[in-house]
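Let me give you the structure first, and then I'll get to my questions.
Here the complex is missing a single protein chain, while all its other protein chains stay put.
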Amino acid sequence: MVGALLVILLLGGVVWLVSGPLRRPPEPPEGRDTGRAGLEAAREAKYREIRDAEMDHRTGKLSPEDHERLDRQLRAEAIDILRRLDELGPEPRRSPPGSGSV
Amino acid sequence: MGASLGRAALILALGVCVYGIGAALYGARTGRREWVDSGRRSVYALALVLTVCFAIIEIAFLRSDFSFDTVAGHSSTTTPTFYKAAAVWSSQEGSLLLWVWLLSLWSSAAIFITRNALRDVVPYATAVLLGFGAFFTGLLAFMATPFGTSSPAPVEGVGLNPLLRHPSMMIHPPMLYSGYTLFTIPFAFAVGALVVRRVDAEWIRAIRRFALAAWLFLGIGVLLGARWSYAELGWGGYWAWDPVENASLMPWLIGTAFIHSIMIQEKRGMLKIWNASLVLATGTLAILGTFLVRSGILQSIHAFGASTLGVPFVILIGLLVVGSIYLIVSRREVLRSEHHLDSLLSREAVFLLNNLVLVGLCFVIFWGTFFPLISEAVTGSKASVGPPWFDRYTVPLTLVLVLLSGIGPVIAWRRATAANARRNFRIPAVFGLVTLVVLVGVTGDDRKPWALGMFCCAAFVVGTVGQEFYRGIAARRALSGESPVTAAVSLVSRNRRRYGGYTVHLGMALLFVGVAASSAFQASRDVRLATGQGVDVGGYRYTYVRQTASVIDDPKRTGSILDLGAVVDVTRGGRHVTTLYPSRGYYPAPDASQGPVGSLIGGEATSHVGLKAGLRRDIWSAIEPDIQALQPLIDKGNRVVPAAHPDVALVVLEAIAQHYRDSAPPAQFRLIVSPMVTWIWLGGLIVLGGGLIAMWPPPGRRVRARYLARVGRDLKRAPTTTAV
Partner (left out) sequence: MTPPRKRKIRLIAALTSAVVLAGALVYTSFTAASPAVTPTQLLARAQPGQTYQLTGTVAPGSIHRAGNALDFSVADRAGGGRSVSVAYTGAVPDAFREGREVIVSVHRQGPGFVGDSGSLITKCPSKFAAAKTGSKPY
């Protein structure tokens, strides 16, 4: 008897948890995936590369000429990413806190 | 009551998985976010339900509720509490429950961490993870239930195999399973990324951390198993190329390859097909490893026994392989390389070579492990290859691997020049060669070329890591003027991935030095010694000083009843080095068929190794007392004990033990002097430390935002032409 009650309790808990998002007022459908997140990640990765190259230069793994060449190339690639991010337009207004998903 | 709740909960778990798969896929197809979120929440719900299941079975074990078949079969009232708790996963069904519970926990963590990222990939990743969940909960619900009951419940359980009564043996499965389940997460996210055709920097960043965590857990699990084998079993080795050992090593090797080659994809957009294949292979091998240990298809000391679970697993693995190949082939345009290899002397080339060596190692191990099945298919009869065959191929490959781990971090990206090589490799190379020369001089006639080669390569790695740290600290101090220690700390904390990686390489080099030294220069003897007799092993003299025998009067009988052992004196050149106390513990038999006295000690016997570990060498000993010689006494004792007073048997046993102490029985000894075994465990700890450093989350938001702003300003200030 107690067992059956516990099962029902567990089932209820699961249903409540899982149906939570469905019970919210429906959000406006997301815009087309613009790839913004991907570009932002690429930007961070590129910055890290620039930093690493600088580090390599300071610890002597790259000669000054090699570093300058590499640095110029990486910065050009970074600017390209920044430009593509700018083209996407300003960042969409973030949804108000509390309606984010868990 | 608990059992029926558990059974119902398993069905509920299966239902949650099926619902979650449907909801996530429906939400992905229709673009309706709420359904995807519902699918994600199903992962949390699965974790909740499985926690309930696991709690039920744990409580049953702790309460010694023998109405549960699995408790009756693997625990007893005399099992100590810690081992009662861990006995849950000593059975087929219990270990499956542990596996899927860990899967649900780690999946929940992954789903939570990616809650605001990878919007298009997450639904499919969720579906894949829940798919694994459905498979395992289905097995548990319908084929290998942990909640089977018997009534009337037996009064006493069978007990936990004494061979498993060691802390590291109990932690080993959870570590191992965490490694396996963590590898399914990159697998799931790779499947998702390939399905939506989006393989980019964001995906790489998410997957890398999970792969690294999985790699760490699995590595620790493997190392724990090796340590247990060495310190607890009576054979003195740590690796036997047993199929189950190999099964856990294979995904780890491919995982290592992936962690390295993903760096190339991140930096140069190369090797996308290769990386996708690696990550899918890792997940598949993790499932294969889980399957191998419980299928009974290969002869192994670990096998859970032939079982009926083989068929579903084979179907799942087949599905994973076919599905992976299909995904990669159909998405190959997305996986096209952006750049190509510029030069064979570059970091990319070294990483690629490292990958090939690792995949080669995995292939060798795979082939050797499955050879019985392969030979049966080809020639009709099962044949197996032994450790010498494995060693023949893995030793050279590992040597190349260690060498590459020294070259890789230092050689330049894209194209290395001679000047570059001279500047960076001169000191480490000299260090390596000097070490080689010194060692050749020291070991003289005892030529072990592979071991010496490994020492030389390891010295080279130590040289490169040392050089890196030295130069990094110098560069930091040039900037900030900090003291060396502060500079070291801030250097590492600002470049976690880099210096964490260097630390891991250092740890692996030391680990392989330990492996090479302890295999090539080990001295071992199996001898029969009389009391007072001694024998020379590897420059040390072991003397069997006297015998020991003790009867443990533990009313709860949680341990062995009789312990027969020896006091062994170890000297070197006349000077006392250490005293060892190897012994053998005899556990009670589960029934009384051997007579009242015989049953007290008629169960399993475990070795207690006498071990003195040290940095230079381990002095190891194990004993096999001649208990057969006591059999006449035991038979007499059986007759003497009155049926009405069975506890007299313990007194009789004490008398027998006294007889053993008084007589001077010879005993069989296994004596080993093993150089530098401790370096293996120390190296492993250093690898763990390095891995944790590399995994540590990056500095907080504010620091990162400031940095981003600064670099952005720098870039705008120095515009360059895009043509380089």
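The first chain written gets the first letter, and so on, giving A and B; residue counts start at 1 in each chain.
Criterion: a contact is a pair of C-beta atoms (placed from the backbone, for glycine too) under 8 Å apart; a residue touches a chain by one contact, two chains touch by 3 or more.
Computed from a predicted structure; not experimentally measured.
A.B. asks: With touch as defined up top, name the shown chains that contact the chain not shown.
C.D. replies: B
A.B. asks: One chain isn't shown here. Among B:R209, B:K382, B:R497 or B:K612, which residue touches it?
C.D. replies: B:K382
A.B. asks: With respect to the chain omitted from the figure, which of B:G22, B:G310, B:G323 or B:G360 is a touching residue?
C.D. replies: Of the candidates B:G22, B:G310, B:G323 or B:G360, B:G360 is in touch with the missing chain.
A.B. asks: Of B:G453, B:G602, B:P675 or B:G690, which sits in contact with the chain we cannot see?
C.D. replies: B:G602
A.B. asks: Of B:L163, B:V489 or B:A523, which sits in contact with the chain we cannot see?
C.D. replies: B:L163
A.B. asks: Out of B:L233, B:L335 or B:L600, which residue would touch the omitted chain in the full complex?
C.D. replies: Among B:L233, B:L335 or B:L600, only B:L233 touches the chain that is not shown.
A.B. asks: Can you name the residues of subunit B that touch the chain not displayed here?
C.D. replies: 73-74, 90-92, 158, 161, 163, 233-236, 299-305, 307, 340-341, 344, 356, 360, 363-364, 367-368, 371-372, 375, 378-379, 381-386, 388-389, 392-393, 526-528, 586, 589-591, 593-594, 598, 602-607, 622, 624, 626-628, 631, 668, 670
In the analysis below, only the chains that are shown with their structure count from here on.
A.B. asks: Could you tell me the distance, in whole angstrom, between the mean C-alpha positions of subunit A and subunit B?
C.D. replies: Each chain's C-alpha centroid was found; their separation is 32 Å.
A.B. asks: What does subunit B use to touch subunit A in their complex?
C.D. replies: So the residues of subunit B touching subunit A come out as 1-2, 4-5, 8-9, 12, 16, 19-20, 23, 31-35, 37-38, 40-42, 44-45, 48-49, 52, 112, 115-120, 198, 200-205, 266-267, 410, 412-414, 417, 419-420, 423-424, 468, 471-472, 474-475, 478-479, 495, 498, 707-708, 711-712, 715, 718-722, 724.
A.B. asks: Could you list, by residue number, the parts of subunit A that touch subunit B in their complex?
C.D. replies: Interface residues on the subunit A side: 2-3, 6-7, 10-11, 13-14, 17-22, 24, 26-27, 29-30, 33, 35, 37-38, 40-45, 47, 49-50, 52, 55-56, 58-63, 66, 69-70, 72-73, 75-76, 78-80, 82, 100-102.
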